[in-house]
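Only one protein chain is missing; all other protein chains are in place.
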Amino acid sequence: MTDDADAVRAWWRTSIIDMEPGKIAFRGHPVEALIGAVSFPQMIWLMTRGDLPTPEQGALLEAALVAGVDHGPQAPSIAAARMAATCGVGLNNVMATGVNMLGDVHGGAGEQCAELYTDIAGRMDAGTPQDAALDAALADWRTAHGKIIPGFGHRFHKPTDPRAPRLMGLVRKAAKAGVVQGGFADIAEALQTRIGQDRGAPIAMNIDGATAVIFCELGFAPPLARGLFCLSRSVGILAHGWEQMQQGGRNKGPMPPAYLPRYIPDAGET
Amino acid sequence: MTDDADAVRAWWRTSIIDMEPGKIAFRGHPVEALIGAVSFPQMIWLMTRGDLPTPEQGALLEAALVAGVDHGPQAPSIAAARMAATCGVGLNNVMATGVNMLGDVHGGAGEQCAELYTDIAGRMDAGTPQDAALDAALADWRTAHGKIIPGFGHRFHKPTDPRAPRLMGLVRKAAKAGVVQGGFADIAEALQTRIGQDRGAPIAMNIDGATAVIFCELGFAPPLARGLFCLSRSVGILAHGWEQMQQGGRNKGPMPPAYLPRYIPDAGET
Amino acid sequence: MTDDADAVRAWWRTSIIDMEPGKIAFRGHPVEALIGAVSFPQMIWLMTRGDLPTPEQGALLEAALVAGVDHGPQAPSIAAARMAATCGVGLNNVMATGVNMLGDVHGGAGEQCAELYTDIAGRMDAGTPQDAALDAALADWRTAHGKIIPGFGHRFHKPTDPRAPRLMGLVRKAAKAGVVQGGFADIAEALQTRIGQDRGAPIAMNIDGATAVIFCELGFAPPLARGLFCLSRSVGILAHGWEQMQQGGRNKGPMPPAYLPRYIPDAGET
Partner (left out) sequence: MTDDADAVRAWWRTSIIDMEPGKIAFRGHPVEALIGAVSFPQMIWLMTRGDLPTPEQGALLEAALVAGVDHGPQAPSIAAARMAATCGVGLNNVMATGVNMLGDVHGGAGEQCAELYTDIAGRMDAGTPQDAALDAALADWRTAHGKIIPGFGHRFHKPTDPRAPRLMGLVRKAAKAGVVQGGFADIAEALQTRIGQDRGAPIAMNIDGATAVIFCELGFAPPLARGLFCLSRSVGILAHGWEQMQQGGRNKGPMPPAYLPRYIPDAGET
């Protein structure tokens, strides 16, 4: 083999997969030893992290993946996927349309919340008491990003996002069983209390706040919180795209065609 | 250089661009000889076809590109781009979201219409009289694709799509000046008449029917009709994405939030 | 509520999700009853099909989802996702880039294979013996699509794709346990034998052939075979995008930069 061949192969180096004709191994595990033996969430963990989780760790990850699959066609990613499904593209393109829109605002809250929890945990590990760590981290967040704290409050689900208490219950159960340590759950609940005090009214933890607890407890890096949410929401995107394909329609717009004719210029624009 | 290096370079061979440090040539033309000397439509032609068109050919292509830039936020591609613009992604992602939806149904009519014209022209070149060629091509189309004939009729612009007569006027003017031959314009108008006769009522030529005439007259392969439309509509997608960014909003859904709460299950589904 | 409000809501009707403030139900199941109670594959089934599968059905689907997660960076979807990860876009955009490329050729074989199996099963249900049904379906396929039969043969894994026998073993086990009927497994193996006879040499079943058996046995419509593959491969796309982000790099090209300078024009082009 020439140096050129080596250079080309090195350019595409990876630790995720190794292949020879007739052989595939993921992170060192032959594929045939994984199929039928590990759960899909365990496989997600193996691929993104490099090691296999215990079944109990996999089950906690699974709860977070189940919780986030969909929030209906008012979510722009779902609406866009349904519209794409009427435009004559493949189901893969429909799914990509939705996932592509899960950006900083639409799909990034879990990642941002995991960063906030991690920041607080880091301050506590460095010796700052929890209350002071919360205050400092919140102050830094607000300076950098404004008043919206990711993971808390919901514009629709008031007073409670039904997914969060159920997920937090599972985290507490896993902590009791020694599957996770529970420190991030403590941080999240203390943060929830503090934000409520700051605004003078209780605030609910939302799904991003609760799934970020799970991802942090399980040791996922914050950016993977967004990746895992994308995997979860891809399920809803697929389901809605497929339902729309069965409903039919061509070039589905955002409102019924009867509302098309008269646009209303925006007075605020120049 | 080793055989390996040659193999790698050959894998990415192209006739479109050649580069050395400090030198860039497109289709054999140094980039500095093109900048400021050719129009953007001429550049589009050069890149996709390999040769430079005359200014008059470029101007006819330009008219088609100008005509197709936008059809408003009721078009799913525009609506999706505007929604993406509120999701925390980059303007390039906003544009990709819209272009990705210009599939067979939403962006493919120009290509299909160009194929139909080309089919008719081919039959005529082989000696079939125009009327018989039209009938045969239409019959084949309907068998393969159903009753909708691409390029004719518009669900909103009745009785006339204002873009089509203007574009056809430019084609006729170009034919008189010897820029194009005009045969595809003849075919399109005969096809329009025939479809009207078949349905018992006149039908308008729409923008896809008219731009397909231009693309065929100028010698573009039918699949490029879709590519050129994507370039044109990218302008509207950009403009709407940018307007939405200036209007602001977070996670813009397809309808005002007040309409969110009560979904209506589809009785027809199982 | 006005007729207008009703019309707008009806435009976005869905049977997948129902929401009120504080309440979310998927296909009639409150979300808090699903979280921690059903597996992620069961949730995928519920969302796309409308009913909850048994744990055993969910486990067979899970095996197919685990099997398809990745085939390395030589696959264009994986390579593109890794390149996107160096271009300054979000991890959601990285994932969308990969999924968007799982088209008819790259991600469609499972769907096409499921259609072929379904075609054969339909002929048998109508009374045609298996051998004649195979021959007729194969002949129709070859007429419409050419000589490549989706689901069989692999350009790299010779003589055997290691995923297929493991998956087929699980199908046979599930059939013995009454979880599935096994008819599609019979069809797939008979088809494998017949294609081998036709080409004069044994041919291996590949992952698409084996997962299509599972999807058909479980009652998924063929288009969902592509959707399920996209969910599965999204895991590898995420893992590779994330690995690339950790490796770093800016604007990663397909080959090391040293190979850039000299493009080789394609003699065959004009």
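In order of appearance the chains are A, B and C, and numbering begins at 1 in each one.
Note that in this section contacts are C-beta pairs under 8 Å (C-beta built on N, C-alpha and C of every residue); 3 or more make two chains touch, one makes a residue touch a chain.
For clarity, every value in this text was computed on a predicted model and none was experimentally measured.
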{"item": "Among shown chains, those touching the left-out chain", "value": "A, B, C"}
{"item": "Candidates C:59, C:83 or C:134 - the one touching the absent chain", "value": "C:83"}
{"item": "Chain not shown: contacting residue from C:33, C:105 or C:132", "value": "C:105"}
{"item": "Touch criterion as defined above, residue of B:116, B:137 or B:170 at the omitted chain", "value": "B:170"}
{"item": "Identified contact with the non-displayed chain, of B:53, B:183 or B:227", "value": "B:227"}
{"item": "Residues in subunit A touching the chain absent from view", "value": "5, 8-15, 17-21, 50, 88-90, 92-93, 100, 254-255, 259-266, 269-270"}
{"item": "Touch residues of subunit B, complete complex, unshown partner", "value": "7-8, 10-12, 14-17, 19, 21-24, 26, 30-32, 34-36, 38-41, 43-44, 47-48, 59, 62-63, 65-67, 69-74, 79, 82, 90-93, 95-97, 99-104, 107-108, 156-163, 165-167, 170, 223-224, 226-227, 230-231, 234-236, 238-243, 245, 255-256, 258-259"}
{"item": "Residue ranges of subunit C at the interface with the undisplayed chain", "value": "1-5, 8, 72-77, 79-80, 83-84, 86-89, 93, 96-97, 100-108, 155-156, 243, 246-247, 250-255, 257, 259-261, 263, 266, 268-269"}
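Here is the rule we use: only the chains that are shown with their structure count from here on.
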{"item": "Interface with the most contact pairs, given as the two chains involved", "value": "A-C"}
{"item": "Central subunit by CA centre of mass proxy", "value": "C"}
{"item": "Interchain centroid distance [CA atoms averaged], subunit B/subunit C, Å", "value": "31"}
{"item": "Distance between the centres, which are taken as Cα means, of subunit B and subunit A, whole angstrom", "value": "37"}
{"item": "In subunit C, residues with contacts to at least two other chains", "value": "8, 10-12, 14-15, 17, 19, 21, 90, 92-93, 100, 255, 259"}
